[in-house]
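Removed: one protein chain of the complex. Kept in place: all other protein chains.
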Amino acid sequence: MESASQSPRAGASLLASSVGGGILPGWATYAVLGGAAALSTAVLLAAGAFTAALTLAFTVLVACVAIYAWSRAVEGPRRARDRVMTMAIAAAFGLAMIPLFSLIFEVAKRGIPGLSLEFFTSDARGVVGGGGAEHAIVGTLMITGVAALISVPIGIMAAIYLTEYGTGRLRRALTFFVDVMTGIPSIVAGLFAYALFEIFLGPGIRLGVMGSVALSVLMIPIVIRSAEEVLKIVPAHLREAAYALGTPKWKTITRIVLPTAFAGLVTGVMLAVARIIGETAPLLVTTGVIDSLNSDPFHGRMQNLAVYAYNEYRSPGLMKQASYDRAWAAALTLIAIVMILNVAARLVYRRYKTEIR
Amino acid sequence: MSRFRWLAVLAFASVLALGVAACGSSSDETSSGGSSSSDLSGEIAGAGSTAQQAAQEAWIAEFENANSGVTLSYDPVGSGGGRDQFIAAGVAYAGSDAALSSEEGELEKATKRCGPGELIEIPNYVSPIAIVYNLPEVEGLQLSPETLAKIFSQEITTWNDKAIAADNPGVDLPDTRITPVNRSDESGTTENFTEYLSEVVPDVWSYEVSGDWPVKGGEAASGTSGVVEAVTAGEGAIGYADASQAGELEVAKVKVGKEFAEPTAEAAAKVLEESPLDKELSQGKYVLAYELDRETESQGTYPIVLTSYAIACTRYSSASEAETVKAYLEYVISPEGQKLAAEQAGSAPLSAALTKKVTPAVEAIEAG
Partner (left out) sequence: MAQVDTTTNAGQLLAAASGGRRRPGDRIFSNTATAAAVTILALLAGVAIFLVAEGLPAVTAAASELPGGKSLLDYVAPLAFGTVLAATFAALIAVPLAVAVALFITHIAPPRIALTLGYLVDLLAAIPSIVYGLWGIFVLGPAAVPVMRWLEEHLGFIPIFEGPASVTGRTMFVAGLVLAVMILPIVSAVAREVFSQTPRKLQEGAQALGATRWEMIRMTVLPFGRSSVISGAMLGLGRALGETMAVTIILSVSGAVSFNLISQANPSTIAANIALNFPESSGIAINLLIATGLVLFAITLVTNMGARAIIARQNRG
């Protein structure tokens, strides 16, 4: 159709003529924003209440009112509504970005002083009031890795069940309870894992794998949910073509459905990993606290970045600032790990994404 | 496509390298820094009070330096959790802000756990609790126990109240609102502070003594750092926290007898020295639970004190466990160990007299 291929200006004038009236110049939005900013700054400075946040808020408010008034006068009420809503939505997006940038800025600002080569290469064993966080980093990777190892096969198989095999009561029950599972408080998952292992191994037991089990309880519903969505999108005609050729069902799933959905599945797993990698509460009650490096999840306590950061904040000792620095540095490392995993997931997605015609 | 390959190879290689490094340094045989001629070996776990956490970390670090064959750990799960785990034989020793109680049968259960041996309960960590406040123009605030109680029970609501002015003659007090800050989590610090208030001024402070703060409506923060951060952030705020964590906050002087005392390590240790044993809770040859004399009026004492105990047994089934626990506790109560704790965690070192009292308990540990 013409409207899609013509230039936006032509389309806009088409629209303008259809609702009656003229059309604002292309620089209208920027002019309004600039004017509103200037006005707000001037007024607040005069009132002696100038702050960046307040100015921004007033600018957006004034700009919305101004653009509506101006557009209504020139272009008519419908176009005016469109302009003001677009501005409002853009402002909402900006608002949502503020905490993100604030978080990343603050963590970076406070965490970088705590980073050092020592932080990454040595643990805290035998070092009074200091040391590195290698044991915490290795612990996080190990515990999260084992949790993924547990959750991903079970989660994907359950999603396959829901999309390919499930019928009737079991399916409905599973769908409902997966929803419920997303709301389990993280500390309850930890207490459950602790109670489970306590039955078999006695009280006071602390193992890396207990933390993995607790994290799996939190991770599985997310894996199932996203895997289910991705598997549902695989078109039926792909499957039907396979069956028509006489392929058995299991081969269809493993050779056709899963590879098609592979990219989406990886993204879903990454989402789940990102969710649980920073969990502190369940690990506090299951993995214990230790200074030394331990890479065996089945034997002995294991430190991890989240609990490490929490401990450094909670019990800083006399060198308070150094402990706080280490806590922020651990948080920064955690975020960095998640970002790396996210980027890797995106690359995998782009590489393996199959275009479905 | 090749860019992705490179990234994957790089990621894989770095994970592999990290793993190899990890495997390399996790074995018990490697000697890590510090020369040690000790032949102690094994893994010992302790758990309990968060107040002792910083000190325990320092002790463990030094002990592991001197004995590279051992791996110690201390879980700061809280005093209650520590006592529970000790009774259930989940840990070799526990740190507790409160002595084992006789109410829920804790004392009997712990004695039973130690089997053919005896129960050990000795004070190993003493720390003054400071009253910190945030009032920019006022330094060196002085408070009597009654005023202190009234502030924290929210009877006094502004800083220029008559009672505070009476304690601080000649000081210009602003009319800022008082924001009392307390612990939101159950804590030994709260228990010791409320114990002090209920013993010294029971007519003003009629609340039950417990680890849960009893007064509603104040500002509550999680952990000692939480209280310190809250007081730092709020003008007109006042709170109670481990003295070593006060940082740059102003600390109030509390009236003891006729003088106003500061929360120093020496003053705190002196209170313990002058306190008698709690007869009901000290049943056992090596069980030394103290009933702190909070109403003391002697000079040079500071009665708002947190005493934390180390709980262990005199007999352990494995010889290496017994040797290691004995050597560790010996270090903990030694002058060097106490000095380290004072430096790293801000505690008050045990006085010489007290050390002499607790040493026999530790010396009695043996295998069997």
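We just call them A and B in the order they show up, numbering each chain from 1.
The rule we apply is simple: contacts are C-beta pairs under 8 Å (C-beta built on N, C-alpha and C of every residue); 3 or more make two chains touch, one makes a residue touch a chain.
This structure is a prediction, so every number in the text was calculated from the model and none was measured.
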| item | value |
| --- | --- |
| Absent-chain contact - pick from A:Leu207, A:Ile220, A:Leu265 or A:Val348 | A:Ile220 |
| Candidate in contact with the missing chain, chosen from B:Val91, B:Val132 or B:Ala230 | B:Ala230 |
| Touching residue (missing chain; options A:Ala37, A:Ile256 or A:Ala274) | A:Ala274 |
| Which of B:Pro128, B:Pro145 or B:Gly211 contacts the chain that the document leaves out | B:Gly211 |
| Hidden-chain contact residue, picked from the options B:Gly81, B:Gly95, B:Pro128 or B:Pro303 | B:Gly81 |
| Contact footprint on chain B, counting only the chain that is left out | 50, 76-81, 83-84, 104, 177, 179, 181, 184-188, 211-212, 216-222, 226, 229-230, 233-237 |
| Where the missing chain touches chain A, by residue | 1, 3-4, 15, 18-19, 53, 78-79, 81-82, 85-86, 88-90, 92-93, 95-97, 99-100, 102-104, 106-107, 153-155, 157-158, 160-162, 164-166, 170-171, 173-174, 176-189, 191-192, 195-196, 217, 220, 224, 229, 243-244, 246-251, 253-254, 271, 274-275, 277-281, 285, 306, 309-310, 313, 327-328, 331, 334-335, 338-339, 342, 346 |
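Keep this in mind: only the chains that are shown with their structure count from here on.
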| item | value |
| --- | --- |
| Residues of chain A touching chain B in the complex | 121, 123-129, 131, 134, 137-138, 141, 202-206, 284-285, 288-296, 300-301, 311, 313-318, 320, 340, 344, 347-348, 351 |
| Sites on chain B touched by chain A in the complex | 1, 4, 7-8, 11, 15, 18-19, 21-23, 25-26, 32-34, 43, 45, 47, 50, 53-54, 57-58, 60-62, 64-65, 68, 71, 73-77, 84-85, 88-91, 223-225, 244-245, 247, 340, 343-346 |
